[in-house]
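A single protein chain has been omitted; all remaining protein chains appear in their positions.
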Amino acid sequence: MGSIGRVYLFRIPEGEEIISYITRFCEKNNVKIAVVKAIGSLRNPKIAYFVEEEGKYKEIQLKGTYELISLLGNVSLKDGKPFLHAHVSLGNDEGIVFGGHLVEGEVFVAEVYIQEIKGEKLERKPRDNGLALWDELVI
Amino acid sequence: MGSIGRVYLFRIPEGEEIISYITRFCEKNNVKIAVVKAIGSLRNPKIAYFVEEEGKYKEIQLKGTYELISLLGNVSLKDGKPFLHAHVSLGNDEGIVFGGHLVEGEVFVAEVYIQEIKGEKLERKPRDNGLALWDELVI
Partner (left out) sequence: MGSIGRVYLFRIPEGEEIISYITRFCEKNNVKIAVVKAIGSLRNPKIAYFVEEEGKYKEIQLKGTYELISLLGNVSLKDGKPFLHAHVSLGNDEGIVFGGHLVEGEVFVAEVYIQEIKGEKLERKPRDNGLALWDELVI
């Protein structure tokens, strides 16, 4: 259980890579746990699907500019630094939607909301399935 | 109008059914009103589309493992107990997206954010259209 800390609502400059920008923002502001949302438009986004059987991601490179319909993500610590995990859905010029784990994307427009969570340390650690994950919460 | 109560950011154990786990979490922690978000990966999710003319859901059973691109939902009371209503978008290994009302799904990975809302009681009641809904807010 935690509580809400600082909140930020802002626009990322055009041309920035969205994952690295948000990560840099969190490092700079010392945000260690947060939830993140964004809408906007991304150029040439690269997404990925995690193949459970192979224990690794399959990457999907999209070409062109897509509406960023939803970015939902979270920030926690990985190797002692703020790490953003984000999933996106992306719309093309016919309204068809693609999506998955976000690897990278160049910002045309990105309106981002970051909500810091204050609470116990939340840390990603390598797991047998090939992913870096938090401990499970068993209830 | 309300205010924000407790917040929780955690990972559901692999193999759990996501709807029943979050419901159980809310019952256990006495969370009666909340907004919920999640990302991750689900196995064999079952989604549904509400057919307005028929007043009932048409279910769509997906096979295999899908990226959980977005889960947006809310918790309120139904028959006196916490009830989760959640919609999801899900991506396959080619980045194609499926989605709708979430009926059930087995967790491969689920990173969940629950934000409690403190305020007046919010309750679902059966309506003529076949759905259990809150009262409308007329302005």
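Every chain is named by a letter (A and B) in the order it is written, and numbering of its residues begins at 1.
Throughout what follows, a residue touches a chain if its C-beta (ideal position, glycine included) is under 8 Å from a C-beta of that chain, and two chains touch if they have at least 3 such contacts.
No experiment lies behind these values; they were computed from the predicted model shown.
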Contact partner of the left-out chain, one of A:9, A:51 or A:139: A:9
Residue, one of A:19, A:34, A:47 or A:69, that touches the chain absent here: A:69
Identified contact with the non-displayed chain, of B:68, B:88 or B:114: B:88
Absent chain, residues of subunit B that touch it: 1-4, 33, 35, 47, 49-52, 58, 60, 62, 70, 72-74, 76, 85-89, 97-101, 117, 119, 122, 129, 131, 133-139
Interface with the unshown chain - residue positions in subunit A: 4, 6-14, 21, 24-25, 28, 37, 39, 41, 65, 67-70, 89, 91-97, 108-109, 111, 113, 115
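Heads up, the rule we're going with is that only the chains that are shown with their structure count from here on.
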Rounded Å distance, subunit A centre to subunit B centre (Cα mean): 21
